[in-house]
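Below are the structure tokens for one structure; questions will follow.
Heads up, one of the protein chains got dropped from this complex, but the rest are sitting where they should.
Coming up: subunit A.
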């Protein structure tokens, strides 16, 4: 069994390790969205990445989420070098080790909350019999146990984002990547989501939240700033 997707990731290594990662988009003019970025996130850390628009946040997220490849540099996820994986293996790693939360929720509008939460488990090899109990558990976890059969259209924005969080954590990922998770929510709903993230962090989940909202960023235990494609740690 040499399939990297099926190997358990070693737990001693950092969850995420970027080393001198540069991502450039061919021009003209050529744009370097990330310039020699090096970031290490330990297991169980709660990290926020902030920066103005155009600073390379989305590029960072895409690379961290294995949705894009660095032009130069190395990315290790749980100690495994991701650059050598082909697209199918990267998909398998995404399915097993990463959870995503998006600004736009990306819920399927014609499926119930429960069905939306079930979706990632189609792809990550969860045994069929375990899928629904896990999905219900995840919905309970985000406080939506009473909304399992609701369509997203009938849920409030905060509830939708909580469904999305349940979907991300139901497959028991190693790292949760959130891209502007509160961007579409008012401050009260934002606070709900941030509280939820803190609870998940307390449970041992590694969280990386990308945001331009200082309020949200301050909740993280460690803050990373991006400016013009360069990384700096902030107190």
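The criterion applied here is as follows: a contact is a pair of C-beta atoms (placed from the backbone, for glycine too) under 8 Å apart; a residue touches a chain by one contact, two chains touch by 3 or more; residues count from 1.
The working rule: contacts and distances are computed from a predicted model.
Asker: Considering the UniProt annotation of the chain absent from this complex, which name among "SCP-2 sterol transfer family protein", "Multidrug ABC transporter ATPase", "Zn-ribbon domain-containing OB-fold protein" or "Putative ABC transport system permease protein" applies?
Answerer: "Putative ABC transport system permease protein"
Asker: May I ask which residue of A:111, A:172, A:212 or A:230 touches the chain that does not appear here?
Answerer: Touches the omitted chain: A:111.
Asker: Tell me which residue among A:96, A:201 or A:223 touches the hidden chain in the full complex.
Answerer: Considering all chains, including the one not shown, the answer is A:96.
Asker: Would you indicate which residue among A:68, A:137 or A:198 is in contact with the undisplayed chain?
Answerer: That would be A:68, which touches the missing chain.
Asker: Touching the absent chain: which residues on subunit A qualify?
Answerer: 5-6, 8, 58, 62, 65, 67-68, 87-88, 91-96, 98-100, 102, 104, 106, 108-111, 115, 119-120, 122-128, 167, 171
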